[in-house]
Every structure is written in structure tokens, then in C-alpha cells.
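One protein chain omitted, others in place.
Let's turn to subunit A:
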């Protein structure tokens, strides 16, 4: 069942594909445009691979027939999890970039097209969510909605999306709704729009000139039960007779020749037919080569009630972003996918946040201890690093400034086990990819408030315990004199000093791995002078000791001293920044 739903995705996908390729990328910089396109392509390829791997359907079908034993249950879930991750991650980028695009200065036409991308990708997301809903899969119920909806506005939305697809072609889009078609009906609106988009999308593909026409009328009526007939007619290339028999078996053909044929053979029709059958309707096709094609389908609906329609104004109020609340928030993001990094940095920066991105635990810890980080966003499934382990290391860090920062994990898939692990480690919240801007914002705000409470608590606790540690003391007065009192020069030197210290940390990290004490000694030697300049006598002594230990080839001692350095340096840098700030004010 899940696999047939996955197949449904393809119809949406081809829709999204045409939209993405029809989009004019002039207003984007080349990188963004390429990212969007390549993201889409990788998305498509991975989806196709999963769906069209020969026998995959059989395998899953067999599994479904045999009453599920535990083992089968597990492997099925694994399969779904894998697909889920691969689909969600790129879809996240598509939705995210579309959102960002909308905030830029676009022409009217471009704006419409971005709307179309959003509409299509949101539909796709909805479907994916259904496919991946573990509860539904394990209970084996494929549910169809039965809600009241406004048929006319659904048709309007669908036509609008098609219009954006044919903007640059000489095609007339026509719609005719018979008077006797009720406005409000009860049924599954998302399935209907999916069917219509599949059919209209096919027409758009094959029509060069002429028209595409959607007609709707009531075929039968029995009290409040309707049988509606929809027809999509076009002046496209048509379908040869010999192919008419197999047209609804598109995906069997595609299985032989996987992706190639899928592009043009109306695979959408197979999907469409499946859905229509499930909705207890029927479909037929009529076509003449080089004249055109007409597809008719009939679906049963019930008369709907206008009073039960969801109130749109409530929905709108929800989308009112309170971005000003996030301004000034400093966020550390652990993410090693360039695309996602680019996306999240842009999103957060737009809201006035300061963003640091790291892939590496050590660098991250360094940022955490030297900057005032309000929140951590953690990608759990980074290829090179395990987000759980990174989170664990942060939580078990000695420095309260580091270990108390709220962590929000995000991932494209998330199991019950993951959730327990998060709790155990102390991860505060969770975002499932793809997330909407609203999701992201709500989660950030919620956890930022947590942080405020936490820090107040911590500062009360810590105040009486703070005693200046010798290794963290600095004095910039002499250096300021050397700079003839020029604060800008002093700032520049402090900045250089910090860079040197970071380089030192990096160098030691590399050379500790290979046990190259000579290089570490050299690095320590270079750093020493800097500590002398800022009168950090305690830390300078530690570095001198470290340099000597290197010369004496005492690896364990070097490691020990470096640990102390790593722990104390951030505090020293804090003091350095504070003192500089005070001097600036004077």
C-alpha cells in the first residue's frame, strides 16, 4: 500500500519538475539557481531509484500479502525510513528556497511561478507525509479524506498553477463549469487536485499550440449524491492506437526502461487511474494522433455544507511571523550539507539572527565557549559526524556556559528510538525536515525563552563561585599605551591574537593525532609572544610549560596541558573582549 502511495508522488513530481524548469532564474544568483535545480534532480533520481528498482513493487506487495511478521515489519520500516530521508532532505531545500525567493524583489510573473513551486512542493510534502506516516503504514490503512471543500476554488487553484506553466507558450487554457455543479462538496480535495494536476500536466507537456480545456458537469444526481464528470481535452500530439492499450500500464513499461520512458509516456495516467479506482470512479481516454487527446473521469461526491468549511482567516493569523522576537539571537548550527547550510543561514539571517555554522565538535565547542550562543541547531544525520555524539559532548562539557545552551535537533527522519535518545542526551526540541518557516520560527522562539529562564537561574547559582583564575587574566593597558591609545589599533591586535589562538588550537589538534610534538612546540612558541603582549601571565606560563614538554617529548603532559588550555582559553578570551569593550567606552 505504501508503495502505491509512493508512486502517487511521481505525478506530483513531474508537476513540480515542469514548474521548476519553467521558472526564470534571472533574479537568482547562479549558485542559488543551480542549487535549486540540482537539488530537484537529485531528489528525482533518488525517488525514481527507489520506486523503479525492478521487483521492488513485487517485494513490497509480497510483504503486504503475508501477514506481517515482526521481521518484515522492521525491514519495511527501514525501507520507508531510507526513502523518507532521501526525499525529505532535498524537498526541504526546494520549499526553503522557494520561501526565500518570495522575499526577494520578483517580477509579477516570477512571483506567480514561485507560488506555483510552493503549491506543488507543498502538495508533494503532504503526500510524502502520508506515505511516511508510520502509524498508518503499520496499521495498513490507506485513508482517503472525506471533508467539505469548495470545488470551484480548488478548480481555480489548479488552473492558476497550469497558467504559470504555459505563460510563454501560445496555449489557451479554458475552463467550463456547468451550472448544476455544486460549489461545496464532500470528498477528498487533495486527491482531486492531484488527479487534475496529473492530467493537465500531461497536456501541458504535449501541447505546442491550441488549447487545453477543463470541463466539469454533473452526470448523475441522487438527492445529495452526485456523480461529477471531469474532462480534460487538448490539441496535443495525441496517442497512437497501438499504445492506447498500455497507456494505463505506463509504470510497468517504465520498470523495463526505468527513468527514460517515465519522462514522456504518461506515467501519471497509471497513478491517476489507481487513485480514481480507489475513489470508486472510472476513467477513459480518447485520442487521435496529431489531433489531440481527451481524458474523461467520473467521481462520486456528496453535497457539502458551507458551515463546516475551515475558516481561512484563522489560518492566516497563524502565519503572522513574529520575526522581531528573534532579532539578535545568536545561533550555532551543526550542519555539513552545504545546501542546507546555505538555506538555514539565509533564513536565520533574514530574521536578524547571528549564525555560526560548524561541522566539527571542537570548533563548535570553541564557538560555544567564546560567543554568547542562545541556541544550537543540530543536524542529527551528518554524514561525517554523529549529531547525537556531538550533542552528548556539549551536554557533558565542564563549562556551564557551553553545556546549558538549548539544542534543537533536526533530521529528515526520526524514529521512536531517536526520540528516546534525544531525551536521554538532553536535546530540548526537534524539527522534522522539511519544516516550514513557521515551524522553524516557533521552535526557535519556544526554546529561546527556555534559555532565558535557564541563564537567569545559572547566573544566580554561579555568582558567588566565580574567582578569577590565574590562567584567564589579561591586561590590555600596556598594549593600549603601545598603540598610543588608539583603540582601533588595539582592537585589530586583539583580533589578530584571537586568530593566532584559533590557529594554535587547530595545529595542536592535527599534530596531536600524529604525535608530532616538534610542530606543537613550534606553535606554542609562536603563541607565547601574544600572551605576553596582552599580559596574560598565567596563560603564558602554561604555554611555556607546554613548549618545554614538547621538547622533552612528554606526550601525556602535553595532552594534559592542552586540555587545561582548551578549558581556560575561552574564559580568557571572554575577559579580553570584556576589557576591550570597557576601554572602548572610556
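Please note the rule applied: a residue touches a chain if its C-beta (ideal position, glycine included) is under 8 Å from a C-beta of that chain, and two chains touch if they have at least 3 such contacts; residues count from 1.
The definition used in the following text is that contacts and distances are computed from a predicted model.
Trainee: Quick one: find the hidden chain's UniProt protein name among "Tetratricopeptide repeat protein", "Response regulator receiver domain-containing protein", "ABC transporter permease subunit" or "Ferritin-like domain-containing protein".
Mentor: Options "Tetratricopeptide repeat protein", "Response regulator receiver domain-containing protein", "ABC transporter permease subunit" or "Ferritin-like domain-containing protein" considered; the missing chain's recorded name is "Response regulator receiver domain-containing protein".
Trainee: Sort through A:368, A:493, A:508 or A:558 and give me the one touching the missing partner chain.
Mentor: A:493
Trainee: Among A:510, A:529 or A:582, single out the residue that touches the unshown chain.
Mentor: The single option touching the absent chain is A:529.
Trainee: Which listed residue (A:106, A:483, A:512 or A:566) would be found touching the missing chain in the intact complex?
Mentor: Once the missing chain is taken into account, the touching residue is A:483.
Trainee: When the complex is taken as a whole, what residues of subunit A touch the one chain not shown?
Mentor: Residues 479, 482-484, 486, 489, 492-493, 496-497, 499-500, 525-526, 528-530, 532-533 of subunit A touch the chain absent from view.
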